[in-house]
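Only a single protein chain was left out; the remaining protein chains are all shown in position.
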Amino acid sequence: MPLSDFEVVVGLEVHAQLLTRSKIFCPCSTAFGGEPNAHTCPVCLGLPGALPVLNERVVEMAVTVGLSLGCRIREKSVFARKNYFYPDLPKGYQISQYEQPICEGGAVAFAVDGVEKVARLVRIHIEEDAGKNVHGVSPDGASGVDLNRAGVPLLEIVSEPDLRSATEAVEFVRALRAVLVALGVSDGNMQEGSLRCDANVSVMRRGASRYGTRCEIKNMNSFRFLEEAIDYEARRQVEIVEAGGQVEQETRLFDPDRGETRSMRSKEEAHDYRYFPEPDLPPVIVPLTLIERLRASLPELPRARYRRYQEALGLSAYDASVLVSDARVASWFDRALSAYRPGPEAAKRVANWLNGEVARLANETGLGPNEWRLTPEKLGSVLRLLDEGTLGGPGAKQVVEEVFRTGGDPAQVVVARGLAQVSDEGAIEAAVDRVLTASPAEVERHRSGKKDLTGFFVGRVMRELGGKGNPAVVNALLRTKLGGGS
Amino acid sequence: MTPTELTALTVREAGEVLARRLTSAAELTEAALTRIERVDGRLGAFLKVTAEEARAQARAADERTARGERLSPLDGVPLAVKDLFLTKGVETTAGSRILEGYRPPYDATVVERLKAAGAVLLGKLNLDEFAMGSSSENSGYRPCRNPWDLTRTPGGSSGGSAVAAAARLAHGTLGTDTGGSIREPASFCGVVGVKPSYGRVSRYGVVAFASSLDQVGPLARTVGDAALLLRTVAGHDPRDMTSSARPVDDYLANLESGAKGLRVGVPREWLAAGLEPGTEEAVRAALDVYRRLGATLVDISLPHSRYGIAAYYIIAPAEASSNLARYDGVRFGIRAPGRGLREMYADTRQHGFGAEVKRRIMLGTYALSSGYYDAYYLRAQKVRTLVRHDLDLAFGRCDLVAGPVAPGVAFPLGERVEDPLRMYLADVFTITANLAALPALSVPCGKDAATGLPVGLQLVGRPFDEANLLRAARALEREVGVFPAPEVP
Partner (left out) sequence: MSISLEEVRRIASLARLKLSPEEEQRFAGQLSAILAHVAVLEELDVSGVEPMTHALAAGEVAALRADRVLPGLGAETAVAPAPDRAGTHFKVPRIIE
């Protein structure tokens, strides 16, 4: 950790691949994977004579994100060419936005240890992704270029340097990702590279009036790496400053194996990108009517849901945050609640099941909510069966697991597996009588004060009932028969 | 009909003659191919003759005609296109060594449209490399000569297109115009050349030089031919976002209406000193014709004329420097062996690009580079607005603007290659229409008294007012006659 008389200052640049079907400037598929260069055409290959044609869905997504984050939407924004040479950049320039981005301002709300914070955004703009350079495609060590990804639409979201710790940076990205996923514009997958994060890190003495020199850190593809990299970089810079040196402005790569940042090996001349407005594309016009239409169809966003879950439903901050971290899970929760019984009391129970058993099964099978065979309505059924006493706790878990894995109707599973609890007082009383009769010594000891034998009796009765005794009824009858407290 | 008669047919005549089955597409094609073989060795109009493909297309056209299923007035008519248009499976070089052997996987939209109209494509025409030049001397492959005088340039960059049309190697051709590259060679070779409004014709599949200036247009011996060709290729293309959604006029509809009542603006800056006497004389004579035909000549001023070259020679090279970054040896074209990636790029481009291209890339890179963008590129774009504004004001008082295409007639080969600035300055009249995104054309208006070489009159029109321009050009043509074809020895 940096010494306490220093502050670390972090600004983030997040690139999110947009979930459009086709690329930003051509109708090629954005589908992941596929044979190298299978999803290409003259436009994304940068062939002579090819021209870009803007995908309308990209504009809609950008505006939707901007509205969700409180940005100003520019009625007219302009594409620009960012010129540099690299094999994964087929045209020798990237079409991006420079002086007039589609969104400006805005902010992302996030929480650190339950404390709400806000980091402002500078801008959001639209650009195209580059292809992929692949190393070692042949024995001679040559590199290969795959342009399947070239032209996939990206949103670049730039924050002000408002973040003051690695943890804040992580929570910022988490919250931003939750919004992007909730809006359906990105799948937020850092490992696969559909959500990428660069950090601008600097340090300054507490109370200083000017920011220190910043370094850009790249290549952090998980929250853990993001945190490690920023912590490392902050320490590195503090060491330099403490020793009386100057931090050199540069781009550094995070090395996940060593947990360090390293200066990029090729000391390239500082890129002169020679930005100029893209002549092949007219300005992007976002009429007020489009803004209003998109605003009206915004889904409930994570922070709003988080507050609603706590305020209206009484869920704990922890439970709420787990639910909203995945918009699909939160939507599933909402449906389960309305299928079962809306309101705070039921909310806690549904949340417990969802964050407990269901989450366990989801993690184990790797399935997303859209793939679960356990529907919200079916969980509702299980909860009602519990309420009726038809199922006990263990039985309910079994039903949930079976329905999750193989589908089916909960009530039918109960019958098929014979999971119905025995709640009939007569049957239970008969079992209790049999047990007590068979264990006179224990009954005597219980009567003379060894109350912890109650568990022994409960266990025996349950065995008699094949494990299906309704615990409440069993306990009540035992209490009656044994007399006194239990 | 004899081969000579066949190759002398205009595009429209050829179409009519085919429709009436007085000849066949096969015969027309054979006549053209024979003439090319006999004559083009000296002229250098063609970089590639696609004889077999042409014959196949001609056969197909004849079959359609026999079935009564002609696709258009162009069905079966032999044409040719500048080697800047991508032709699927057929080598496309842009006149550059860097694309030697390159066979594109797709056709330019305009090529698709010509094919859809049933035209026979004879081959790819010579040009200045990447359309950069005014003489076709920058071709990376072979010289191109003016059929009126083999010691002179045909103009550029669409030199091959003008030569082929003039020398009857094809009935009509397509070229591109960024700073005058259709109009100037048309003027130098005695044919009609039209640069439509920016956005009138799709640029998809046209090797880009300067994206905000490039336009595709026809070259042919008559105004009617140019009108027909333009009508065939013009119109919105969803693959080109800079193409206009506006419907295409039928340019042939009122072609013969004449010039009566037309207000012809004559920019005083354009007829001031600097013109060769023969050119000035021919242009003034043409203006007199308009007066005789009932048009009114209006004295106008285009005060920012003298800044046009400077603005153009910042904007065009800037855009070009970016458009030509893709020629890097990675995915197509030639590749020079290099030890590392950076060497590969630099060597490939060094070997592949000629001097003019390198010069413009340098100029453009400089104008966009950090610290210079505001002073050069941004300022030039503002001046562009001023140039356009001059014309907008002028069109309040006239319907079209008339003047010279170039300061003089076709100049001798080699005269200006070492003096790029001098070469650039001769674009002074043509670049105006490119900067202003307006339609303009060159129509032959006479001969230079001293040399007998053709002189073209330039007409510039309001946005998307090609119909009016063509009508006015036709009025002149009707009066002075279609310019003769050169006798090529």
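The letters A and B name the chains in turn, as written, and every chain counts its residues from 1.
In this section, contacts are C-beta pairs under 8 Å (C-beta built on N, C-alpha and C of every residue); 3 or more make two chains touch, one makes a residue touch a chain.
The model shown is predicted, which means the values in this text are computed figures rather than measured ones.
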| item | value |
| --- | --- |
| Which residue of B:Glu27, B:Asp225 or B:Asp328 touches the chain not shown here | B:Asp328 |
| Among B:Ala58, B:Ile314 or B:Ala473, residue touching the chain not depicted | B:Ile314 |
| Touch criterion as defined above, residue of B:Thr4, B:Thr34, B:Thr151 or B:Thr385 at the omitted chain | B:Thr385 |
| Candidates B:Ala316, B:Met344, B:Leu470 or B:Val488 - the one touching the absent chain | B:Met344 |
| Residue ranges of chain A at the interface with the undisplayed chain | 20-22, 27-29, 35-42, 44-45, 53-59, 78, 85, 87, 133-135, 137-138, 141-147, 253, 264-266, 269, 272, 274, 277, 279, 282-283, 285 |
| Touch residues of chain B, complete complex, unshown partner | 102-106, 198-199, 212-213, 236, 238, 241-246, 304, 306-307, 309-311, 313-314, 321, 325, 328-335, 338-347, 349-350, 353, 355, 358-359, 361-363, 365-366, 369, 375-376, 378-386, 388, 420-421, 424-425, 435, 437, 463 |
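Note that only the chains that are shown with their structure count from here on.
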| item | value |
| --- | --- |
| Intercentroid distance (Cα basis), chain B paired with chain A, Å | 57 |
| Chain B partner contacts - residues on chain A that touch it in the complex | 42, 45-54, 81, 83, 85, 87, 90-93, 145, 272, 274-276, 279-282 |
| In the complex, chain B residues that touch chain A | 85-86, 92, 94, 99, 102, 104-106, 108, 203-208, 211-212, 238-242, 318-319, 321-322, 324-326, 328, 330-332, 341, 345, 365, 368-370, 373, 377 |
